[in-house]
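Note that this complex is displayed minus one protein chain, with the remaining chains in position.
Up next, chain A:
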Amino acid sequence: MLDFMENVQNAFYEASHWNLDNSYGALNATARALLDFQTPKGLRLQISSLAAPNFATSYTLGNVGVVDGSVSYLYSSLPLRRKLTSSDIDLHHVVKGYRHLQELRRPDERWWWEVWHNGKRVDRRDTLLYGRIFLPQSRLEALYLRRLTPTRQLRISAVSDSNLNNGGTILTLLQNDSGKYSTEYMYSTDSALMGIRGLYNFGADPRVSPTEPVTAQQVAEIVHGRFSAGAELYYGLLNKSGGISTGLRFTTLPNHTGFPYTMTLTLNPLMGNLSSTYAVKAGPNLALCSRFDFNFYSYESELQLGCELWRRRRSTEVDWAVKKLRPDWERPTRARDDDVSGILKARVDHHWRIGVLWEGRIKELLFTLGASLDLKKREQVFRAVGIELQYSS
């Protein structure tokens, strides 16, 4: 389950019309959400609040080893309107699962952002500031996010920790997203790592609005999916080492008539690593994912399977009545997640390492129960068990 502060940041992205999915880094976000989820360790409590539309605080208390905790504050120049109280938060916002990609949105025009007052431009760039200190480790995380232009965003994240080399590290990330393609440039102070990432979406350019009338043929050829390709390149100036990878993705779009699915294929030519994922949303409540890794230098392979299941409560009193409703009758609209009793995520790999996560909402508390098991180690099957509780107002 997403941290409250991550949720707030996502709300900021949403409010500033930034598409998180249109990045090479998010190419296999679905597979990662279904296969690489973190299982909690020990007990963690989080109390948070969006005190004002521009200001959020969060306090965490955990007992991993010793009692530790964190205090975080967030300021956003853009008022955030998303519902963030734990009682009526949208579970789809906090539970990362199958990411159903939407049609690409045409980026805002520059002049849309201009605000003039008395002949002067008075508009400001949207900015987000976030800081979090972990105690008693005295580790500080800081984030500076700024929407420079409608197609550009600057993200500077820093960690200060005495345990790290040079006492900390700073990562600067400049992101450009013009819909059709997106590029990212990064620089990390740690070993002077430089990186570049790019993603190209095949298909129609969302910036070019069709001016000619749509022909019948074009209607018939309506796009059901999107094909994207991307690459990344890193080079550390100080340690003179680098990394490279390329990736492909095909995903169905909402106007696809069958069940939605996503396929990705990534390749690391330097290390010989080939990874393919296939994720399918088999129903409104079920998503399945598989990943196969193969290294053609060492012939090592790995297989992982995962699923996500939304369990919904049946209100038995009205079931019979609902059954009698004609399908074309309009049902009373109600909140989508009201009947969700919990979301089960599970993954297993070919080493019989199992991770299980049970997330949901009880009254006004969001909870995450998780365990990771290793069936091969008979003496210690449970490797980690934990529970996380979140409350926000």
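Keep in mind that, in the parts below, a contact is a pair of C-beta atoms (placed from the backbone, for glycine too) under 8 Å apart; a residue touches a chain by one contact, two chains touch by 3 or more; residues count from 1.
Heads up, the rule we're going with is that contacts and distances are computed from a predicted model.
J.: Just to verify: the chain that's not displayed, which of "Mitochondrial distribution and morphology protein 34", "Vacuolar-sorting protein SNF8", "MIP18 family-like domain-containing protein" or "DNA repair protein RAD51 homolog 3" does UniProt list as its protein name?
T.: Going by UniProt, the chain not displayed is called "Mitochondrial distribution and morphology protein 34".
J.: Pick out which of A:L171, A:A282 or A:A384 touches the chain that's been left out of the picture.
T.: A:L171
J.: Using the document's definition of touch, tell me which of A:D21, A:E141 or A:E308 contacts the absent chain.
T.: Per the contact definition at the top, the residue touching the missing chain is A:E141.
J.: Specify the residue from the set A:A158, A:L174, A:V223 or A:L286 that touches the hidden chain.
T.: Selected residue, touching the omitted chain: A:A158.
J.: Please identify which residue in A:S298, A:S341 or A:S393 touches the non-displayed chain.
T.: A:S298
J.: Mind pulling the chain A residues that touch the left-out chain?
T.: For chain A, the residues touching the absent chain are 24-25, 27-28, 139, 141, 143, 157-159, 161, 164, 169-171, 173, 186, 188, 190-191, 193, 195, 197, 230, 232-234, 236, 239-245, 247, 266-268, 270-273, 275, 293, 295, 297-298, 300.
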